[in-house]
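Only a single protein chain was left out; the remaining protein chains are all shown in position.
Moving on to subunit A:
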(Lines give C-alpha, C1' and ligand atoms only; values in the text may rest on other atoms or scores of the structure.)
Protein backbone atom coordinates (compact mmCIF):
# COMPACT_ATOMS: atom_id res chain seq x y z
CA UNK A 1 0.00 0.00 0.00
CA UNK A 2 2.58 2.52 -1.03
CA UNK A 3 -0.01 4.34 -3.11
CA UNK A 4 -0.64 6.82 -0.32
CA UNK A 5 -1.33 10.32 -1.52
CA UNK A 6 2.00 11.87 -2.22
CA UNK A 7 1.42 15.55 -2.70
CA UNK A 8 0.49 16.67 0.76
CA UNK A 9 1.06 20.19 1.87
CA UNK A 10 3.64 19.89 4.58
CA UNK A 11 4.17 22.01 7.61
CA UNK A 12 0.65 22.94 8.55
CA UNK A 13 0.40 23.36 12.30
CA UNK A 14 -2.87 21.45 12.46
CA UNK A 15 -2.36 17.74 12.12
CA UNK A 16 -4.78 15.58 10.23
CA UNK A 17 -5.64 12.17 11.75
CA UNK A 18 -3.30 10.32 9.39
CA UNK A 19 -0.31 12.50 10.32
CA UNK A 20 2.07 10.24 12.15
CA UNK A 21 5.05 12.49 12.69
CA UNK A 22 4.65 16.23 13.05
CA UNK A 23 7.50 18.65 13.58
CA UNK A 24 6.43 22.17 14.22
CA UNK A 25 8.79 25.14 14.15
CA UNK A 26 11.65 23.07 15.55
CA UNK A 27 14.92 24.79 16.38
CA UNK A 28 18.15 23.37 17.67
CA UNK A 29 21.63 24.71 18.34
CA UNK A 30 24.95 23.01 18.94
CA UNK A 31 26.60 25.85 20.80
CA UNK A 32 26.60 28.76 18.41
CA UNK A 33 25.71 26.56 15.44
CA UNK A 34 22.04 26.76 14.49
CA UNK A 35 21.66 23.18 13.14
CA UNK A 36 17.89 23.07 12.80
CA UNK A 37 16.12 26.26 11.82
CA UNK A 38 12.33 26.56 11.96
CA UNK A 39 11.76 23.02 10.77
CA UNK A 40 8.17 22.19 9.83
CA UNK A 41 7.64 18.67 8.59
CA UNK A 42 4.61 16.44 8.57
CA UNK A 43 4.78 12.77 7.68
CA UNK A 44 1.62 10.87 6.99
CA UNK A 45 1.02 7.29 7.95
CA UNK A 46 2.48 4.98 5.31
CA UNK A 47 4.52 7.73 3.73
CA UNK A 48 8.15 7.31 2.75
CA UNK A 49 10.13 10.53 3.07
CA UNK A 50 13.71 10.73 1.87
CA UNK A 51 15.85 13.47 3.36
CA UNK A 52 18.81 14.59 1.31
CA UNK A 53 21.25 17.45 1.46
CA UNK A 54 24.90 18.33 1.73
CA UNK A 55 27.08 17.12 4.59
CA UNK A 56 26.52 19.06 7.77
CA UNK A 57 23.10 20.34 6.72
CA UNK A 58 21.42 18.78 9.77
CA UNK A 59 19.88 15.61 8.31
CA UNK A 60 21.11 13.30 11.05
CA UNK A 61 20.17 15.79 13.72
CA UNK A 62 16.67 16.07 12.28
CA UNK A 63 16.34 12.31 12.24
CA UNK A 64 17.57 11.99 15.81
CA UNK A 65 15.25 14.63 17.22
CA UNK A 66 12.27 12.52 16.14
CA UNK A 67 13.01 9.95 18.87
CA UNK A 68 14.68 12.52 21.08
CA UNK A 69 18.18 11.13 20.85
CA UNK A 70 18.78 14.85 20.37
CA UNK A 71 16.79 17.34 22.41
CA UNK A 72 15.40 20.46 20.77
CA UNK A 73 15.60 24.07 21.90
CA UNK A 74 12.15 25.14 20.77
CA UNK A 75 9.19 23.95 18.76
CA UNK A 76 7.05 20.85 19.01
CA UNK A 77 7.34 17.27 17.88
CA UNK A 78 4.47 14.81 18.04
CA UNK A 79 4.30 11.14 17.14
CA UNK A 80 0.86 9.77 16.45
CA UNK A 81 -0.63 12.92 17.98
CA UNK A 82 1.29 12.47 21.24
CA UNK A 83 3.84 15.18 21.98
CA UNK A 84 7.36 13.87 22.63
CA UNK A 85 7.67 13.42 26.40
CA UNK A 86 10.61 14.57 28.51
CA UNK A 87 13.10 11.97 29.71
CA UNK A 88 11.61 9.08 31.61
CA UNK A 89 9.26 6.17 31.27
CA UNK A 90 6.97 7.76 28.71
CA UNK A 91 9.88 8.67 26.49
CA UNK A 92 11.13 5.09 26.56
CA UNK A 93 7.62 3.97 25.64
CA UNK A 94 7.53 6.30 22.70
CA UNK A 95 10.98 5.32 21.50
CA UNK A 96 9.81 1.73 21.40
CA UNK A 97 7.29 2.82 18.76
CA UNK A 98 9.94 4.54 16.65
CA UNK A 99 12.43 2.20 15.00
CA UNK A 100 15.88 3.53 14.27
CA UNK A 101 18.56 2.22 11.94
CA UNK A 102 22.02 3.76 12.22
CA UNK A 103 24.78 4.25 9.71
CA UNK A 104 27.13 2.12 11.83
CA UNK A 105 24.55 -0.64 12.56
CA UNK A 106 25.17 -0.52 16.32
CA UNK A 107 24.23 -4.13 16.90
CA UNK A 108 24.89 -5.16 20.50
CA UNK A 109 28.38 -6.61 20.18
CA UNK A 110 28.14 -9.03 23.12
CA UNK A 111 24.87 -10.61 22.01
CA UNK A 112 24.11 -13.00 19.19
CA UNK A 113 22.09 -11.90 16.20
CA UNK A 114 19.02 -13.67 17.57
CA UNK A 115 19.48 -12.09 21.01
CA UNK A 116 19.80 -8.69 19.38
CA UNK A 117 16.40 -9.08 17.77
CA UNK A 118 14.83 -10.52 20.94
CA UNK A 119 16.13 -8.02 23.47
CA UNK A 120 13.66 -5.19 22.92
CA UNK A 121 10.72 -7.57 22.79
CA UNK A 122 11.74 -9.19 26.10
CA UNK A 123 12.78 -6.12 28.07
CA UNK A 124 10.54 -3.40 26.68
CA UNK A 125 7.48 -5.18 25.33
CA UNK A 126 7.66 -7.99 27.92
CA UNK A 127 6.88 -10.57 25.26
CA UNK A 128 7.16 -14.20 26.46
CA UNK A 129 10.48 -15.73 25.49
CA UNK A 130 9.30 -18.35 23.03
CA UNK A 131 7.09 -15.86 21.24
CA UNK A 132 9.94 -13.36 21.03
CA UNK A 133 12.27 -15.98 19.65
CA UNK A 134 9.79 -17.13 17.01
CA UNK A 135 9.21 -13.57 15.93
CA UNK A 136 12.93 -12.80 15.85
CA UNK A 137 13.57 -15.88 13.74
CA UNK A 138 10.78 -14.92 11.35
CA UNK A 139 12.12 -11.39 10.99
CA UNK A 140 15.65 -12.65 10.38
CA UNK A 141 14.17 -14.85 7.70
CA UNK A 142 12.38 -11.89 6.20
CA UNK A 143 15.60 -9.87 5.89
CA UNK A 144 17.46 -12.92 4.60
CA UNK A 145 19.86 -13.71 7.45
CA UNK A 146 18.00 -16.55 9.19
CA UNK A 147 21.03 -18.83 8.97
CA UNK A 148 23.21 -16.36 10.89
CA UNK A 149 20.99 -16.27 13.99
CA UNK A 150 23.52 -17.72 16.39
CA UNK A 151 26.54 -15.74 15.25
CA UNK A 152 27.87 -12.58 16.84
CA UNK A 153 27.60 -9.29 14.94
CA UNK A 154 31.35 -9.11 14.32
CA UNK A 155 31.13 -12.38 12.38
CA UNK A 156 28.71 -10.89 9.83
CA UNK A 157 29.32 -8.71 6.80
CA UNK A 158 28.25 -5.09 6.96
CA UNK A 159 25.24 -5.72 4.76
CA UNK A 160 24.13 -8.62 6.94
CA UNK A 161 24.62 -6.56 10.10
CA UNK A 162 22.50 -3.75 8.74
CA UNK A 163 19.73 -6.16 7.80
CA UNK A 164 19.82 -7.57 11.33
CA UNK A 165 19.60 -4.00 12.62
CA UNK A 166 16.48 -3.50 10.52
CA UNK A 167 15.02 -6.73 11.92
CA UNK A 168 15.85 -5.57 15.44
CA UNK A 169 13.93 -2.35 14.88
CA UNK A 170 11.00 -4.15 13.23
CA UNK A 171 10.70 -6.52 16.18
CA UNK A 172 9.21 -3.66 18.20
CA UNK A 173 6.35 -3.24 15.68
CA UNK A 174 7.26 0.42 15.24
CA UNK A 175 4.82 2.96 13.87
CA UNK A 176 7.61 4.67 11.99
CA UNK A 177 11.17 3.77 11.03
CA UNK A 178 14.04 6.24 10.91
CA UNK A 179 17.06 5.44 8.76
CA UNK A 180 20.17 7.59 9.05
CA UNK A 181 22.35 6.84 6.03
CA UNK A 182 21.84 3.09 6.39
CA UNK A 183 24.07 2.21 3.43
CA UNK A 184 26.84 4.80 3.77
CA UNK A 185 29.15 2.53 5.76
CA UNK A 186 28.72 -0.41 3.39
CA UNK A 187 30.93 -1.76 0.65
CA UNK A 188 29.26 -1.07 -2.71
CA UNK A 189 28.37 -4.70 -3.35
CA UNK A 190 26.34 -4.83 -0.14
CA UNK A 191 24.29 -1.69 -0.63
CA UNK A 192 21.62 -3.31 -2.74
CA UNK A 193 20.80 -6.12 -0.34
CA UNK A 194 19.95 -3.51 2.29
CA UNK A 195 18.08 -1.24 -0.11
CA UNK A 196 15.98 -4.19 -1.25
CA UNK A 197 14.87 -4.86 2.30
CA UNK A 198 13.96 -1.20 2.64
CA UNK A 199 12.09 -1.20 -0.67
CA UNK A 200 10.07 -4.15 0.53
CA UNK A 201 9.30 -2.38 3.78
CA UNK A 202 8.11 0.65 1.86
CA UNK A 203 5.88 -1.54 -0.31
CA UNK A 204 4.44 -3.11 2.83
CA UNK A 205 3.28 0.32 3.92
CA UNK A 206 5.81 1.17 6.64
CA UNK A 207 6.09 4.85 7.43
CA UNK A 208 9.73 5.72 6.83
CA UNK A 209 12.08 8.66 7.15
CA UNK A 210 15.25 7.89 5.25
CA UNK A 211 18.37 10.02 5.18
CA UNK A 212 20.34 8.75 2.21
CA UNK A 213 22.50 9.60 -0.75
CA UNK A 214 21.00 6.74 -2.77
CA UNK A 215 19.10 8.62 -5.42
CA UNK A 216 17.86 5.44 -7.02
CA UNK A 217 16.12 4.50 -3.80
CA UNK A 218 14.70 8.01 -3.46
CA UNK A 219 13.26 7.86 -6.97
CA UNK A 220 11.73 4.44 -6.67
CA UNK A 221 10.57 4.25 -3.04
CA UNK A 222 10.00 7.79 -1.81
CA UNK A 223 6.67 9.55 -1.79
CA UNK A 224 8.43 12.78 -1.05
CA UNK A 225 11.93 14.18 -1.05
CA UNK A 226 12.95 16.73 1.57
CA UNK A 227 16.02 18.74 0.68
CA UNK A 228 17.94 20.31 3.55
CA UNK A 229 20.69 22.86 3.49
CA UNK A 230 22.28 24.77 6.38
CA UNK A 231 19.73 23.59 8.89
CA UNK A 232 16.68 24.49 6.82
CA UNK A 233 14.25 22.55 4.71
CA UNK A 234 14.81 24.32 1.42
CA UNK A 235 12.56 22.28 -0.78
CA UNK A 236 10.15 19.37 -0.59
CA UNK A 237 8.56 17.69 -3.54
CA UNK A 238 7.68 14.39 -5.13
CA UNK A 239 10.86 12.63 -6.30
CA UNK A 240 10.09 13.02 -10.00
CA UNK A 241 9.57 16.71 -9.63
CA UNK A 242 12.54 17.23 -7.35
CA UNK A 243 15.07 15.37 -9.47
CA UNK A 244 13.85 16.58 -12.86
CA UNK A 245 12.85 20.06 -11.88
CA UNK A 246 14.42 21.34 -8.67
CA UNK A 247 13.16 24.80 -7.85
CA UNK A 248 15.85 26.18 -5.53
CA UNK A 249 19.35 27.04 -6.65
CA UNK A 250 20.86 25.14 -3.78
CA UNK A 251 19.04 21.97 -4.75
CA UNK A 252 20.12 22.41 -8.39
CA UNK A 253 23.69 22.92 -7.25
CA UNK A 254 23.58 19.88 -4.95
CA UNK A 255 22.03 17.64 -7.61
CA UNK A 256 24.51 18.68 -10.25
CA UNK A 257 27.33 17.71 -7.90
CA UNK A 258 26.03 14.29 -6.92
CA UNK A 259 24.65 13.28 -10.27
CA UNK A 260 27.97 13.87 -11.97
CA UNK A 261 29.30 10.58 -10.73
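By definition in this document, a residue touches a chain if its C-beta (ideal position, glycine included) is under 8 Å from a C-beta of that chain, and two chains touch if they have at least 3 such contacts; residues count from 1.
The rule is short, and it goes like this: contacts and distances are computed from a predicted model.
Set against the options "Tryptophan synthase alpha chain", "tRNA 2-thiouridine synthesizing protein E", "Electron transfer flavoprotein subunit beta" or "Glutamate ABC transporter permease", the UniProt name belonging to the omitted chain is "Glutamate ABC transporter permease".
Only one residue from A:82, A:123 or A:203 touches the chain missing from this view: A:123.
For the chain left out of this panel, the touching residue among A:45, A:106 or A:137 is A:106.
Considering A:28, A:59, A:168 or A:250, the position touching the chain not shown turns out to be A:168 (whole complex).
Against the chain not shown here, subunit A presents residues 67, 69, 87, 89, 92-100, 102, 104, 106-110, 119-120, 123-124, 152, 154-155, 165, 168-169, 172.
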